[in-house]
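Here it is: the structure, laid out below.
The other protein chains are all here in position, but one chain of the complex has been omitted.
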Amino acid sequence: MTRITQTILLLAIVLMIVLKGCAQRAPQSSSGPSGQAGNTITIKGSDTMVQLGQRWAEEYKKVAPNIVLQVTGGGSGTGIAALLNGTTDIAQSSRPMKEQEQAEFKAKTGREVVEIKVALDGLGVYVNQANPLKEISIPQLREIFTGKITDWREVGATPGKIILYSRENNSGTYEYFKEHVLEKGDFAPNAQTLQGTSAVINAVSKDERGIGYGGIAYAKNVKVLAIKKDAASPAISPDLTHVEDGTYPLSRFLYWYLPQEPTGELKKLVDWVTSQAGQAVVKDVGYFPISKNAVAAHR
Amino acid sequence: MTPARSFTRNASRFRYYPGDISLAIATGVAVLAILTMLAVLLIEIAWGSRGALSWEFLTTEPSKGGLAGGIWPAIYGTVLLVLVMTIAALPVGVATAIYLHEYARPDTWLQRLIRSAVINLAGVPSIVFGLFGVGFFIETVGRSIDSVAYGGALFYGKPAIIWASLTLALLTLPVVIVATEEALKAIPVEHREGSLALGATKWQTIARVVLPQAMPGILTGAILAISRGAGEVAPILFTGAAYYLPFLPAHPTDQFMHLGYHVFVLATQSPDVNAALPNLYATALVLLALTFILNISAIVIRARYRGRLRG
Partner (left out) sequence: MIQSAETVTPSRRRSARRSRIIEWLIEKTILATATVAIISILLIFVFIGRQALPVLSSESVRQTANLREFFTPNGTTPQGEPGYIWQPVSEKPKYSFIPLMIGTLKATIVAMLVAVPLALLAALYTTEYAPRRLREYIKPLIELLAATPSVVLGFFALVVMASWMQQAFGFEMRLNAIVAGCALGLAIIPVIYTVAEDTLTSVPRTLREASLALGATRAQTLLRVILPAALPGVFAGIVLGFGRAIGETMIVLMAAGNAAIVSWSLSDSIRTMSATIAAELAEVVYGSPHYHTLFAIGALLFIITFVINSIGAWIIGRLNARMRGTVQ
């Protein structure tokens, strides 16, 4: 019977480790339905915003240590789907909710979804640092990403096939780019789709013929192009002033969507996020804080 | 010394045919290639994780979006997940193997049906298990539990560690069944016959004679199942894995962090892939170490057990 005793002993040890872990951490973990009744707030959605969400979670813990923020990414579409499925308290989205999605929400719950602007972002277009290009116009971008322009020669850079890096279709960044740059056209089939902005940037930094797009906060080791609204406009680079006053053509709000007007702990969180403290985190991560000017400038 | 044997002995000593040599080289090169690739994989991961691997890394939470801090919650989540999975899969797998080998009359339709079900279960792609986890466990079972016990509030009807564990249990069920059956087959039929002749019932024979001897084999199967379950990511993508949880899972409806999922997210979605590389390599190393240790112990147990039975 020694073998059985050995096995039981091993299992007992494993069990003890597991139980120790249980006792060590917050005993009042997320048992219970998520939401204001418990003290866990679920935040799901945009990959562009997931780092921001995590930093907010870390900082907010210092402000309200008994509230636990649970942040996952997956893309803006994932967050909105979770909102519609009822599996999240807050959906982070790097694009506004589509009318169809808002209608679906209303049909399911009878309420309007609550939209809160929490940060400002510029969408950067990235090329490899060896690429001689410095600026590009939106019509040219459209032709490139729909596959009509296939060679770098056609936009004035060193000849070579253009390698496209795009995002998965659950990404708000993808949607924004599709709507505002491609004017709702389709991406070229040979656009490689990567899981996150940083993957896009990583790929472009390694590929001399690559071009990609993504939130500015992640830009490292790549060249960011200045954008011209059309061939005749001046080229604007994505820095704070240009994004805030709306002259940078590819700037967008980052949103929080809630299933109803926030109350209690949720309201405290929202107030904190839109306050100076929360917006300081926004700047830290690399986005741009919400200001009255910005809101006015963007329609 | 049969004539054939001395013939071959002499033949291989005196005559080396070119075909022999090239085949020997080709097969040797193949083995070398495979082992080299394995070595490169291990060395590359070990080298990349220098600097990130430390006691703090194994025992603290991640911070700064996974770029700093440690992976303790991921280790804990993986272990808990695998524990629940084993509790679910082991009894069912062993019972199935016992039925197939001890009770079922050979070649009945039921026995053949179970066997083909096991073979097909083993062939189902892991992502299809994930789909099943969503479509059945979460949407159907979870929501039913919610409407019956919680009046419709969404409690069990969303990704949770219990559903991920059950999905993985289904995935690893064939591993347990096959290993247990192997163990049962290895026990000589004389032991069973002797027991029955002495007046024991069938179940007494199984419980007191067969199973104890089959324990090492069953253990091997459990370990292999654990190793497989700890490494699979596709089935848990939508059934409960999360990237940043500030608490450890303690309730069946909690989500959990997971080593493999952490590697996936860090590699594809982390804010700064290059800065995350050391942590990424280190997490991969920990996961590899976990599965390797499990597999090696299974192999050792299997080797010692085979020796014991033969001797």
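Going in written order, the chains are labelled A and B, and every chain counts its residues from 1.
Simple rule for what comes next: a contact is a pair of C-beta atoms (placed from the backbone, for glycine too) under 8 Å apart; a residue touches a chain by one contact, two chains touch by 3 or more.
In this text, all values refer to a predicted model and were calculated from it rather than measured experimentally.
Trainee: If you put the missing chain back into the full complex, which of the shown chains would it touch?
Mentor: Within the full complex, the chain not displayed touches A, B.
Trainee: Can you work out which residue in B:118, B:164, B:211 or B:225 touches the chain that's missing from view?
Mentor: From the options B:118, B:164, B:211 or B:225, the contact with the absent chain belongs to B:118.
Trainee: Out of A:109, A:193 or A:221, point to the residue that touches the absent chain in the complete complex.
Mentor: A:193
Trainee: Given the full complex, what residues of chain A touch the hidden partner chain?
Mentor: 74-75, 77-78, 80-81, 84-85, 101, 104, 146-148, 161, 163, 168-170, 174-175, 178, 184, 186-195, 203, 206-207, 209
Trainee: If you put the missing chain back, which residues of chain B would it touch?
Mentor: Residues 3-5, 7-8, 11-12, 17, 19-20, 22-24, 26-31, 33-35, 37-38, 41, 44-45, 91-92, 95-96, 98-100, 103, 113-114, 117-121, 123-132, 134-136, 139-140, 170, 173-174, 177, 199, 201-203, 227, 230-234, 237-238, 260-261, 263-264, 267-268, 277, 280, 284, 287-288, 291-292, 294-296, 299 of chain B touch the chain that is not shown.
Going forward, only the chains that are shown with their structure count from here on.
Trainee: Take the average of all CA coordinates in chain A, do the same for chain B, and state the distance between these two points in whole angstrom.
Mentor: 34
Trainee: Which residues of chain A touch chain B in the complex?
Mentor: 1, 3-4, 7, 14, 17-18, 21-22, 24-27, 29-33, 40, 47, 50-51, 54-55, 57-58, 61, 68-73, 85-87, 194-196, 198-199, 201-202, 217-218, 220-221
Trainee: With touch defined as at the start, can you tell me which chain B residues reach chain A in the complex?
Mentor: 63-65, 76, 79-80, 83, 150, 153-155, 158-159, 212, 215-216, 219, 242-251, 253-255, 265, 268-274
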